[in-house]
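One structure is given below, encoded as structure tokens.
For this depiction, one protein chain was excluded, whereas all remaining protein chains were kept in their positions.
The block that comes next holds chain A.
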Amino acid sequence: MSLALSTLLYEWRRYMAAVMALALSGLLVLAMTGVFIGIGKGFTATIERSSADIIIMQPGATSLIGGPSGVPRRFIPLAYRNPQVVEVQPLDGAGGSFQSVKNVDPTMSQADRARQRAPKQQFVQASIIDTTPGAVTIPTDYSQELVDALRQPYTVAIDETAVTKLGVKLGDKALYNGQTVTVVGITRGYPNMMQANIVMSRDTLRMLGQADTGPRVGPLMVKLRDPAQAERVAAQLNVLGDGQWKAWTRQELADANAGAMFEEGILVIIIGGCVVLGTIIGVAITWQTLRGAIMANIKEFASLRALGVGMGSLNRIVMELSFWVGLVGVAAAIGLTWLVQMLAMANAVIIALPPVLLLIVGGGLVVIAMLSGLLSLGILKNSQPADLLR
């Protein structure tokens, strides 16, 4: 084990401030970015967890959110021309007002009625599934019971996190765009912190008058015989489409959706601010901590100098030390963020942490630590062996 690593492990208390500073800088950036990605995930969870292996959209589409994603209806039979394709269903969805219904006793006084509070009205996003068994649009974690329940006309499911927000519970009736629907399912794991999401069958949506019936439909969700072939078939479909459409694998689209949030200028400003702040705080505290720690061992460094170990070698020790501090900081940042993620999840806030984000932030933290190491190299000049001869 190297001198730097042994020192870090043995005198870890001394380096704790630096590790914590890095961890908190990391947390700041990870959590903020993760929340924004999570907001996006809230809108796309139903699709990303469906059994669609490939999604076909307009060639210009950059993600599911925004951009021209719908396609002409005639593309549906075209997609079936690939022998791997077993099912193609257009994605559909709508939005509308959702209002809870209160059972009001007509003999109740006006004051009692007011005490009951007014029914809640919220704008919701409606997404659909097909209720045929094994349909491509059904999220893989939906139970058979839920699908069966949604098969009934005028039924909806909501996420457990939207129960309070919408003011309804399982079995309650509610008004969707003025028509009565029944809450027959409560899902878990589909929180949306911006706008509540309700799920209904494609037939219910049609009966409510909101389904796509014209020549254009939403993105096509494609199920393959062998999901492992997704990448290859997507390429084949793109050849087949001859530039009229673009086929995405589910993973490609999920990544693009996560990235799409960052086309919002304000998010970039907020996250950019966090990065700048995190960097400044991280460098300042890590730098000062490293300085202090080096100062505490300055006599030992001086004795190495006396034995002929050059300044370059001592510099390398400090840089290695900074690197390890950075690495421990990354671990602490990820650990802390994970805790915060759990806490947020318990309160229906999604913090999404794609590996790419962890990699970028982790790399950034190591760079911050090394930068702090560079800044504290100057203190090594105090390691004058002649001072030991007193």
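In this text, a residue touches a chain if its C-beta (ideal position, glycine included) is under 8 Å from a C-beta of that chain, and two chains touch if they have at least 3 such contacts; residues count from 1.
Note that contacts and distances are computed from a predicted model.
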From "Protocatechuate 3,4-dioxygenase", "ABC transporter", "L(+)-tartrate dehydratase subunit beta" or "Putative ABC transport system ATP-binding protein", the hidden chain's UniProt protein name: "Putative ABC transport system ATP-binding protein"
Sole residue of A:21, A:205 or A:304 that reaches the chain not shown, by the stated touch rule: A:304
Sites on chain A contacted by the missing partner chain, in the whole complex: 1, 3, 6-7, 9-11, 297, 299-300, 302-311, 313, 384-386, 388-390
